[in-house]
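Apart from one protein chain that is not included, each protein chain of the complex appears where it belongs.
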Amino acid sequence: MTTLFAILFYTAFAVLLAGLGFKIAQFARTPAPLKIPTTPGPITTPGIAFRLGREAVLFESLFKSNKPLWIFAIIFHFGLFVVLARHLRYFQEPVWFWVGLVQPFGLYAGLAMVAGLGLLLLRRFVIDRVVYVTSPSDILMLLLLLGIGITGLGMTTLAHTDIIAVKAFFLGLMRFSIQPLPTDPALLVHLALVAVLMIVFPFSKLLHAPGLFFSPTRNQKDDPRERRHLSDWAAKLEAGRN
Amino acid sequence: MKRITFRELTPMTTGWLALMGALLVVAAIAGAAVLYMEHQGHWVTGMTNQVVWGTPHVFAIFLIVAASGALNVASIGSVFGREPYQPLGRLSGLLAIALLAGGLAVLVLDLGRPDRLIVAMTHFNFKSIFAWNVILYSGFFAIVGAYLWTMMDWKMKGYYKGAAVTAFVWRLVLTTGTGSIFGFLMARDAYNSAVMAPLFIAMSFAFGLAAFILVVMGAYAGSGRPVAPELVTRMGRLLGLFCAANLYFVAVQHLTALYMADRGAVEAFILADGGIYTLLFWGVQVALGGLVPMAILFSKNATRCTVRFAAILVMIGGFAQVYVILIGGQAFPLNLFPGMEVSSSFQDGVVGTYAPSLPEVLLGIGGFAVAGLITLVGATFLRILPDSLAAD
Amino acid sequence: TGQAWAGDISPVIPKAQGACVDEPQAMRRHHFDYLKHQRDDTLRSGIRGAKYSLKECVSCHALRGHDGKAVPVNAEGQFCQSCHSYAAVSIDCFTCHATVPDKAPKTAGVTQ
Amino acid sequence: MADIDVPVLGDPAEREIPAIHPGAMAGSKPYVAQAVHQEPLGFAGELPEDWQAKALGRMGDLLGRYRSLQVFMDICVKCGACTDKCHYFIGTGDPKNMPVARQDLFRSVYRRYFTPAGRALGAIGLGSLVGAKEFTRELLDEWFNYFHQCSQCRRCSVFCPYGIDTAEVSMAARDVMNHIGMGHKYANEIIGKVHKIGNNLGLPAPALLDTLEGLEEDVKDETGQDVKFPIDVEGAEVLLVTPSADFFAEPHVLGLIGYAKVFHAAGISWTLSTKASEAGNFGMFIGNYEQMRKISMRIREAAQELKVKRIVFGECGHAWRVAYSFLNTLAGPWDFLDPRYPVPQHILEVTDGLIKKGGIKLDKSGNDGMVLTVHDSCNVARASRMGDCPGGQFTIPRDVIKASVPKFVDMHPDTTHEKTFCCGGGGGLLTDELLDLRVKGAKPRMEALKDVIDREGVTHMAAMCAICKAQFTKILPIYGYDREMVVSVHQLVSNSILLGNND
C-alpha cells in the first residue's frame, strides 16, 4: 500500500506540476493584441492588483450577479482555503506559525466546504438554466471534491488516523525516503481521490484559479489612449507602414 | 407612483475612504487593546472580583439595546404601516444588525476565554437567561437578515409582512431577555426587579432611534443625498416620546425600590451619596440625556440641527444610564449579613472601586467601529439607502 | 510500526517505561477523545481512577532531568510536545493542568 | 410586422427570469454573405468541402493569437452567473442565448479538438462527458444562428466571476465562419462599402458635400448664424470623425448640427473628411483584426493629409470603442498630433469641457417641456471611457444632458451604467431580417424606459450611438411609442446652446 501510494503521489504531482506549468505558460505567452478591460476599470497598476484581489478574495463580480450563488461559492472556497492552509502541516517541518493558528478551524472549514459543495451540487439539479449548461464533468468534479471532503471530515471526527505517520509519509516522499503509510480506509480513499484531483486539475475547469489572473477583461489597465499597446504579431502587420 | 430608488453608496470617494480608514484604525486599535488584555489577563483592566463587568459591558449593553431599538423605524413602517418610514426600513434593519454585531463583538472579546466561543455556541444551559440570549441574538441576526431580504428582493414580497411581525416580536423578546440578565439577579439589590424588562425596552427605543437618526443624517449629508426636514423633525418627536417613556420607567424603577425597606441602602447610594454614580444619574442620565432633549425635540422650532444635537444627548445620557445601572449596581457591596458591619480581605462591606482602564475603553469604542464598518460596507454593497428622502 | 525513524522526518518521542494504559496505536489515534471523555466523567460525575487520567499520563510520561526533577511534559521535545509541535496541534490543557506530577515520575527515564 | 410577438413589458425592479424554451430562436439567422461580399475582404467565397479542417485551423490560429479566447475557453466553471444577464435570453428564453451556452457552441468544439481530455474521450465517443462535441454541419449552422444573436454588448462579462466576455467568443466564431465562407452579409457588405466609398452607407463625396451645404442653410435659417460644416479643409484644428448616419438620418443629423454649433460657439476650427467619413468600424463585429486595422488606417491617413491637430469622434458606441480602446494600437502612434489632447477625443468630452470652462453657454429653456432619460450605450459603458477617471463615460453624458434640459431622470439602476442593457441592435445585427430578435432583445431596455415614462413622465431618451438611435427609431413604434422619443445628446445641446453674443 505504501509503495502504491508513493508511486501514485509522485505521478500525480508530476502531472499537476507539468500540466499546470504548461497551462500557465500558455496563458502567459499567448498575446493579448487589444485592450479589452471591462470598464469602468482601474487605470493604474495598483488599481489592477486591487481589482484582481477583490475578484479573487471577495468574488466581486459574482456578488453583483447572483447573491445566493455568491454565498454558496464563498462558503465553499473559504472552507477550501482554510482546509488547504491547515493541510500545509503535513508538508513542512517546522510548521509555520500561522499554519498552527488555523488548525482549530479545520473541522468548521471542512464542514463549510462540504456544505458549500452540497449547495452547489443542488443548484446543478434544480435551476433549469444551470441544468442546461451542466455537463457530466461538472457534476463529477463536485462529487470528487465532496468525496475528498467527506472522507477528510470522517477522519477529523470519527475514524482518526495516525497523523504523525501520515505526515512522516509525506515528508518522506519529499525527501525520497519512503515511510510507512497508515492503512485506514478513510485515509486511503481520501488520498486516492486527492491524487485524482491533482491529475485532473490541469485538464479541467479548475484552471479558473490561475486563469482569473490572466483574464484580459480583468487584468488590463484602462489606459489605451495613454499608452500604445501592441502585440508582437500585430506589430508585424505594421512593416512598411508610413 | 413614485418609486423609491435604493442605491449603493459610492465607494472610494474621499469621504468614504476617510470614514472607512478611520473606522478601520479605531477597530485595529481596539484589536490591539484586546490582545493586550487577553495576554496580560484581566488584572490590567479596572475590573475586579467585586466589579466583574466593566466598561466593555457598558458599551456592549448599550449597543445591544440600541440594536433592538434601531429596528423601530422598520417596524413602524411595516408593522404599523406608517408610510414615511418605509423607505428607511432597510437601513433600520442593517443598523440593527450592525449594532448588535458591534455589541456582541465587545462582549465576546472581553470573555476570559474568548478562544472558547465555540463552546458558548455548542453548550447550552437552558436555565440560563444568558444562554437564551445567545439564541435570541443569533435568531435576531437570522430574522432581521430574512426581513432585510424580504425588503430587498421582490420575489420575497409575500413574506415581508410575516418577517416584519416576527422581527418586531423577536426584538421585544430580545430586549426583555437583555433586561432580565439583570432582573433575575436576586443577589444584587440594585437589579433584582421585574421592571428591568420594560425599562430596557424603553431604553432600546430611545437609544436605537437616536443612533438611527444620527446615522441617517450622517449618511445623507456625506453622500449628498437630500432629506426632507419634516422627516427629521418627525423622527425627533418620536424620539422625545421614547425619552419620556424611558424616564417614566426609571422613575418606576426607583420609586418601587424606595418602597421596599431593604432596598433603601442601595437607592440612597444611587440617588444621593454614590458620588460619581449619583452625579451621572441626575446630571447626565436624567437632565442631559432626558429632560434637555425632550425640551428640544418637543419645541415648535426644532430643526435638523437641534434634532441632531438632541439625539447626541440621548446617546450620551443613555450611556450614563447603562453605566449607572451596571457599574453602580455592582459597586454597591453585597449584603451577606443584613444589618451588620462587615469587613474582610475580600472587599466585603465596602463600595467597590472601579476606574475604567484605557484598553477597556478602547475595546468599547471598537464596538462602535465594528457597527460603523458593517453599516458602511452594507450600504456600499447593497441597496440600502434611498436615493432621496426629499418630500415630493 | 517497528521502524527506525529518520530524525528530520519523524518526531523523536521520548519513551516511557512499561506499557501504556492502552495500545499505543490506539493512543496515537484516539488519546484526545479518551481524555475528553474521561475529563467529563471525572469532573461532572466525580468518577476517579479510571483509565485515561491526565494526571496519570503526566505521571508516566514526564521524564526526569539530570537533576532528578521532573521535566514538564509540554516542554520542547518532551512527550506531549514532541508530537504536538510536529502535528501543529496546540493544546491548552497545560495552562491549567500541572505539567509535572506532584510526586516523582512513576516510570519515565532521564531526558537526553 | 405582424409576425413579431412583441414582448409584454413588466416592471424592471421585478423582472422574472424566463423559463428556458429550447429552440425558441433556432430559426433566427441573418443572410449568408455571397462571394461578392466575401472575396474582396479576402474571405472564402463559399463553404468548401474541407470546411471543418479549415475552421479548426483558424480556431487554432485564433487561440494562439488571442489570450482572451484561450483563457475563456479553459476557465468557465459553468456556474451560470451569466445565464440571466443577456437581453436576448431575457427577451427570447432560448437557452442558447445564455452567454455560457453561446460560448459552449464554440467551447464544445475547442474541448473536442484542442484539449487532451476531449480528444481522448471524444475518440471513443464519450466526449459529452466533458462537454466535447464533434464539429458537424449542424453545429456550424447553430454557430451561424446564435453567434448572430449576440450584440457583443459585454453585459455578460460584467457579471462573470472571471470576466469571460462572450463578445470575444462571438467575434472569434464570426471570424472562423468568415474564413470558411459563412460570412454575415450585412456586415461584410458594409465593410466593402467603407473600403470602396469611405463610409458604411456608401455616400459618395459629392452627395456628402451637398448634404452639408443643405445643413448650413438650414441652420442659417433657423438661427441666423453662419455655422459651418467644413469638409476636407486642410489645416483645421480638429478632424471630426462621425458615423455616416449623422449626415442625414434623424435624430442623428440633429446631433451633427449640435457638434457644429459647439465648434462654432467655441471658435474651434474643424473639418470632416471624405476619406474618413465614417466613424463606425464593422471590422470589430466580425472579429477581424486586419479589417479593423485597415478601416482605422483611413483615419490616420486623413489626419495626416489634412494636417489636423486633434481627432474628435462623434456619438457612436462601437465606433467609440474602436477609437478609444483600439485606435492607438491599430493606427497609432499619434505623435504628429497635439499632445495636449487625448487621441482620440469624444465629442462629449469636448462639449463637457467647454460647458465646465464656460467656453459655451447653454439655456435649458431651449428644451422646455422635455423630461430626459439616457440610454448608456453598451460599448461606451463597458468597453471604453470618457474623461480622466473611470466612470467618466457615465458622468460626462449626464452632465451635458443635465446642463441642456430642465429635468433628467435615470432609469432603474439595474439597467444603467455598467449594467446597461443593449438597445438590441448592436454587434452588426441592425438588419431587417433579424428584426424579430431585435424587438425581443430590446425588451429589458423598453421595460426600464416604460417605467420612467409611467412614473416620472419622461418624454425623451437620449442616446449616444448611431446604432442605438437607429434601433430605437425602428423599435419604439413597435412597442407603441413615438419614434421621435429617441434623441441625440448633441441634439439637446443644439437646442439649448447660445450662439452669437457669447462673451
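We just call them A, B, C and D in the order they show up, numbering each chain from 1.
The definition used in the following text is that a contact is a pair of C-beta atoms (placed from the backbone, for glycine too) under 8 Å apart; a residue touches a chain by one contact, two chains touch by 3 or more.
The rule we apply is simple: contacts and distances are computed from a predicted model.
Asks: Quick one: the chain not pictured, UniProt calls it what, "4Fe-4S ferredoxin", "Acyl-CoA dehydrogenase FadE17", "Autoinducer 2 import system permease protein LsrC" or "ABC transporter ATP-binding protein"?
Replies: So the chain that does not appear here would be "4Fe-4S ferredoxin", according to UniProt.
Asks: Can you list the shown chains that the hidden chain touches?
Replies: When the entire complex is considered, the left-out chain reaches B, C.
Asks: Pick out which of B:R188, B:H254, B:R304 or B:R383 touches the chain that's been left out of the picture.
Replies: B:R188
Asks: Just name the one of B:L19, B:A32, B:V79 or B:A120 that touches the chain not displayed here.
Replies: Of the listed residues, the one touching the omitted chain is B:A120.
Asks: On subunit C, what residues meet the omitted chain?
Replies: 39-41, 43-51, 55, 58, 92, 95-98, 101-102
Asks: Mind listing the subunit B residues that contact the chain we can't see here?
Replies: Counting over the whole complex, subunit B touches the hidden chain at residues 38, 40-43, 48-50, 52-53, 111-114, 116-117, 119-120, 123-125, 127-131, 133-134, 181, 184-188, 330, 334-348, 353.
Following the convention adopted for this analysis, only the chains that are shown with their structure count from here on.
Asks: Centre to centre, by mean C-alpha position, how many angstrom separate subunit A and subunit B?
Replies: Spacing between the chain centres: roughly 43 Å.
Asks: So, what's the distance in Å between the C-alpha centres of subunit D and subunit A?
Replies: That gives a centre separation of 37 Å.
Asks: Round to the nearest whole Å and give the separation of the Cα centres of subunit B and subunit D.
Replies: 54
Asks: Considering the complex alone, what residue numbers of subunit B touch subunit D?
Replies: Interface residues on the subunit B side: 1-3, 5, 7, 154-155, 383.
Asks: Could you list, by residue number, the parts of subunit D that touch subunit A in their complex?
Replies: Residue list for subunit D touching subunit A: 17, 19-20, 22, 63-68, 70-72, 74-85, 95, 98, 100-101, 104, 115-117, 128-131, 154, 157-165, 168, 289-290, 293, 297, 304, 324-329, 332-333, 342-344, 381-385, 389-391, 393-394, 418-419.
Asks: Report the residues of subunit A in contact with subunit D in the complex, numbered from low to high.
Replies: Interface residues on subunit A, with respect to subunit D: 23, 26-27, 30-36, 38-43, 55, 59, 61-62, 64-66, 69, 73, 123, 127-130, 132-138, 140, 203-205, 207-208, 211-212, 214-218, 222, 224-230, 233-234, 237, 241-242.
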